[in-house]
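All protein chains but one are shown in place.
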Amino acid sequence: MGYLPQKLLEKKLIALIEEDAAFGDVTSHLIPNKHIKAHITAKEAAILSGIEFCEILCQLFHIQTHSKYLDGTPINKGDTVLEMRGLSRDILLIERTALNLLMRLSGITTYTQSLVKLVKDAGLNIKIAATRKTTPGFRFFEKYAVEIGGGDTHRMNLSDTVLIKENHLKISKDVNIDNILRIAFEKTSFSKKIEIEVENLKEFQIALAYKPDIIMLDDFSIEMIQKALKSLEKLSIESRPLIEVSGGISDKNLKNYLINGIDIISIGSLTHSVKSIDFSLKIIPE
Amino acid sequence: MGYLPQKLLEKKLIALIEEDAAFGDVTSHLIPNKHIKAHITAKEAAILSGIEFCEILCQLFHIQTHSKYLDGTPINKGDTVLEMRGLSRDILLIERTALNLLMRLSGITTYTQSLVKLVKDAGLNIKIAATRKTTPGFRFFEKYAVEIGGGDTHRMNLSDTVLIKENHLKISKDVNIDNILRIAFEKTSFSKKIEIEVENLKEFQIALAYKPDIIMLDDFSIEMIQKALKSLEKLSIESRPLIEVSGGISDKNLKNYLINGIDIISIGSLTHSVKSIDFSLKIIPE
Amino acid sequence: MGYLPQKLLEKKLIALIEEDAAFGDVTSHLIPNKHIKAHITAKEAAILSGIEFCEILCQLFHIQTHSKYLDGTPINKGDTVLEMRGLSRDILLIERTALNLLMRLSGITTYTQSLVKLVKDAGLNIKIAATRKTTPGFRFFEKYAVEIGGGDTHRMNLSDTVLIKENHLKISKDVNIDNILRIAFEKTSFSKKIEIEVENLKEFQIALAYKPDIIMLDDFSIEMIQKALKSLEKLSIESRPLIEVSGGISDKNLKNYLINGIDIISIGSLTHSVKSIDFSLKIIPE
Amino acid sequence: MGYLPQKLLEKKLIALIEEDAAFGDVTSHLIPNKHIKAHITAKEAAILSGIEFCEILCQLFHIQTHSKYLDGTPINKGDTVLEMRGLSRDILLIERTALNLLMRLSGITTYTQSLVKLVKDAGLNIKIAATRKTTPGFRFFEKYAVEIGGGDTHRMNLSDTVLIKENHLKISKDVNIDNILRIAFEKTSFSKKIEIEVENLKEFQIALAYKPDIIMLDDFSIEMIQKALKSLEKLSIESRPLIEVSGGISDKNLKNYLINGIDIISIGSLTHSVKSIDFSLKIIPE
Amino acid sequence: MGYLPQKLLEKKLIALIEEDAAFGDVTSHLIPNKHIKAHITAKEAAILSGIEFCEILCQLFHIQTHSKYLDGTPINKGDTVLEMRGLSRDILLIERTALNLLMRLSGITTYTQSLVKLVKDAGLNIKIAATRKTTPGFRFFEKYAVEIGGGDTHRMNLSDTVLIKENHLKISKDVNIDNILRIAFEKTSFSKKIEIEVENLKEFQIALAYKPDIIMLDDFSIEMIQKALKSLEKLSIESRPLIEVSGGISDKNLKNYLINGIDIISIGSLTHSVKSIDFSLKIIPE
Partner (left out) sequence: MGYLPQKLLEKKLIALIEEDAAFGDVTSHLIPNKHIKAHITAKEAAILSGIEFCEILCQLFHIQTHSKYLDGTPINKGDTVLEMRGLSRDILLIERTALNLLMRLSGITTYTQSLVKLVKDAGLNIKIAATRKTTPGFRFFEKYAVEIGGGDTHRMNLSDTVLIKENHLKISKDVNIDNILRIAFEKTSFSKKIEIEVENLKEFQIALAYKPDIIMLDDFSIEMIQKALKSLEKLSIESRPLIEVSGGISDKNLKNYLINGIDIISIGSLTHSVKSIDFSLKIIPE
């Protein structure tokens, strides 16, 4: 996702605090506002993610932070991932938001990284990619966590990349792979890639002739994938589109798809069904 | 959560479309803009949730909708939960956002309802409650899904209910359960409830003397919970605070906590680790 | 209202400056931009309120401030409540917004505190509470001023506390106090209080049987209030709901309502008809 | 203030609903959502103001309205100023916001109109003008109410009109009425008026020589005002600036200032210390 | 740019009205609010652009519209491009904003189309592309106008396409075309294209070896361009990157660049120095 402008991150993070404390924290003000220390600690092993957002959040509330870790670092149960010093009310104010970010993002990063590792262990060079099946309003952060885990963000939104799907072809009898790809090349900015989803080998062959940047094999059986890949062999490397497979792939069946020649495996559950990693914040008694 | 103002929902939903299509949909415009029909279909059994938000989203884009289901209805695999008629580009524009809402909210509602059912099947009257461990920026919708599943939203944010936790007591040596509860009753609006989290039976007894509205037994063993409940028996029903238990409870161990006398069981995984329910949108060929 | 996140306050305060200077200050730029001192001085005795918001506002525009007073302090005519040092154009830019905040909030706090004092002087422990009759868009600040004056904010908004009013009961013939209270206990989060407004003693008795957290006696005569309180005496202290009285109460007739047994007196004029306290800002000639 | 764009009003009104119901109305949803009628009724005589905003607010929530009155109409105690038909939850959702608008705006309009009437009854042609002493964030509505009451809004904000005040002259020893007025004419857009506040007759004479559009006599005694007016008599009508008087003027002493030759009397209390007019909304039982 | 969500367009258009009429139109309300007709007429020949935004703007203010033209249509001096019927105050409210949109967008579209025509007339298939040299805050509309004129939007923003420029290579001595292109392929989502700007033929050869999607020849002389194109001839069509030329190209010298083999010519003046097309709105007397 590249370099994220801090001022935009700050705006996003303040909106999250607003969600949690629009009319103030009715508990912490019952207690004197003391300079304290606090630690955020991992309650399970994980690949850390979101710690850099937490540090910006702390800065916004004048909380000094120290962390030995960057996003993407493996951590163990019990590791203190963030040390904080600031006023007690400020630390308690951001506590839940910071933890919620860490928990989800580390969950996504850890899961992504485990799948990326399977690929690497198989000696392959296949990208594990996210989809647009993200939590509404939180996509920015979820795609970031996928990237930190070594995954590919895939397109961020509908404006990013042309992706012609099965539903597009059903809109009218007059629409077919041939004419939609022809129009796509005509009407799309040269700065964008063009991808098409195909449902069977016949569609694959038709699409191939147009040399789109990417062809997505949707819900193909392993056998069908292999046939498709075989038909690519005749082509020179330069004229091959990237091959993405998708449809019902998760950690449970990923191994079946670790086939040489596939370029991308996209997996909705990277973002749609995440197990959070548990973290807790503890105030350090003086 | 009560009655949600449609105009505020519309604003939230438009922000979600903005996340996905700020510079337009670069694919759907390649195809003529036709009046079409489309169906959203469940790909697994679930308790439906979010369908009412989808209908408002459709209205915003002049898509007519028909659904036999309300939020909270059980649905089966293959059920068409929403029929839509509108322009193809509008339907494709909102497709992913609508599905993302349905997938997550139905996931949360289905999981919540399964836990609520365990309680009911045990003939008990215990509320299954969410926590603030929600996806940043998406809490509104997640708490809604918990409520639709028969769960309790618990407090929406830091401004809602006083909840004194372990960390509050660690801020200063001068703070203890006695003085913080005394101050809480003094300084808190009569319109809000006061809850305190206790870590052991001694703290429980101290807190009990102040009659807070709710006492949360944090990470109590079953034995400790039973002791705490026993000590409540001497009190008249009116003077008993509500008893909430929390800490590491999920579908895996909920049964152990189905103990008469507990009023609320709060479960972070209702919202922090959700398995989405799969739905798909299909355009109906003419 | 608890601890207010500074970043959210800053956002609110910048919006107020935007109201006054969206296209700049067309007067102050006619004069050289000098480092100056300025004082805000009270033109009448009051309980100060809003000074902490003014200091944040000054910080936002790089104006150094010094004040001997905190919100809630009594001040006399002529007291300098804020000393400022900064660039003349910045001080003139925020002058009116700062004064407008101070004038209204000190007005509300001073009036609230005068009523709270009447209660205390009578040796009673009755809360003087605000209502939702606040200036649209400015409620956050007005409720704050009530709290600083020793009053109770009452619910901040429709999402805070269940409050069943006369109008709710008129919606349908099938709705009555019995069934609405039963449903309220069923459907409302345990984290929220339930209050009901009653119009007469009969309604009061019906409501009482359900033990709502609070019963509001709306427009009750003194005699009726006394009868209601008498019927509470039979109940144990724990099973008594809080009693709120409301309806046409102001500084003019408050004394009549200083009756032992009342818990809360809510007064719309705390926020709907406020006399501002006069303050002025003077630049100190070198 | 001219013609207010409805879409901008809608945005402002939705923000007000957001203040009151960000997480929904937790009470009205306990009751079936019925088609009902409701009336807003004046509880005291007044000049009505804000009714047109209420009607737009109703439209936004699909509530049909009927009113016999326009903003600016005198109404009596008991008059039904708005009849509404819609869903009970929608009517209850906007109730408080609608009443809060009506109460404050009618308060301001009624007070303004009473002062305007004093002027007219004296057979004079003096404008009663508001100041910028408005409730932060609510100025738009308050200035509107002044205008409806026959008053003059005066400048809406710091960008509207040049107004050189005492504080401007104190910024530097090098600044005086002469050079600041000279610079003002040089640097100010021809599309804006230039006004200067003077503290005494000497300053008045200096200012007069520059023919600013308006001279404000600040805290002038009646005698001083008369002297100032006398010195204008020598000037031709065209070359006279408008004369505004201000400083501690309210309904209590306005009569003293009803002097032929004064063009404008500006009065902070029009907006800073308003007594709201009481209105109530009643649901009409079927 | 694809299909633009109407609700997002509405939000953008309302913001534009807010810029022009935040406190209302102080002129049109002086006159009765009548149902009127009005025409927008071209005062010079052009390619029309922005008319569809004007129609949405009209809808927002309940103005009925009729137009014989779509964006992209050639129009002549005197052509009525939009007929409107609505209330006079609404038409006058949006008049200037509608005209400002039409004037700029038609200016950009007309200029773009004139350059596109030069290319077509030369029998070539070169895209005329915009740059990011757009008016801050108005890029969305300007890129749209380029597209309507037959041009290519090029990347919408920094998040769209990787584009390595001369400045990137100067950041550190350790950075060169070789390693930055290698890293770019590694770290960039497969869904995005990678482009590199080269300053001379040597850089071009280095870049070519990495087969980026696009190579931009920055400020190349015609001779250098021809040499670069010649070296591409050895490559198979599939393995050729797209060739973009840029740097000081405008209508004045475009002809020199109409060289077979160039794929894209990007031209900053498409958006940074636009001559507006003149339109006027006339109310049609009854």
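We call the chains A, B, C, D and E, going by the order they appear; numbering starts again at 1 in every chain.
Assume a residue touches a chain if its C-beta (ideal position, glycine included) is under 8 Å from a C-beta of that chain, and two chains touch if they have at least 3 such contacts.
Because the structure is predicted, anything quoted here is derived from the model rather than measured.
For the chain excluded from display, the touched partners among the shown chains of the whole complex are A, C, D, E. Contact with the undisplayed chain is limited, among E:Lys7, E:Lys127, E:His154 or E:Lys192, to E:Lys192. Checked against the hidden chain, the listed residues D:Ser49, D:Ser106, D:Thr135 or D:Thr153 yield one contact partner: D:Thr153. Touching the chain that is not shown, out of D:Met1, D:Ala15, D:Ile56 or D:Leu201: D:Met1 (per the contact rule at the top).
Touching residues on subunit E toward the chain that is not drawn are 15-16, 19-32, 34, 36, 38, 88, 92-93, 95-97, 99-101, 103-104, 107, 132-141, 157-165, 167-168, 170-175, 180, 183-184, 187-188, 192, 269, 272-276, 281-286.
Listed for subunit A, the residues touching the missing chain in the whole complex are 1-8, 11, 140, 156.
Interface residues of subunit D facing the missing partner chain: 1-2, 127, 129, 152-156, 158-161, 189-193, 195, 211, 213-214, 236, 238-239, 242, 244, 263-264.
The working rule: only the chains that are shown with their structure count from here on.
The minimal number of chain-to-chain contact steps leading from subunit A to subunit C is 1. Two chain pairs, C-D and B-C, are compared here, and C-D has more C-beta pairs in contact (counted per touch definition above). Using the average of C-alpha coordinates as each chain's centre, C ends up farthest from subunit E.
Centre-to-centre spacing of subunit B and subunit C amounts to 31 Å, using the average Cα coordinate of each chain.
Centre-to-centre separation between subunit B and subunit E, using Cα means, comes to 45 Å. Averaged Cα coordinates give subunit A a centre that lies 53 Å from the centre of subunit D.
The residues of subunit D that reach two or more other chains are 21-29, 92-93, 140, listed in rising order. Taken as a graph of touching chains, this assembly has some other topology, since it is neither a line, a ring, a star nor fully connected. All chain pairs in contact, by the document's touch criterion: A-B, A-C, A-E, B-C, B-D, B-E, C-D, D-E.
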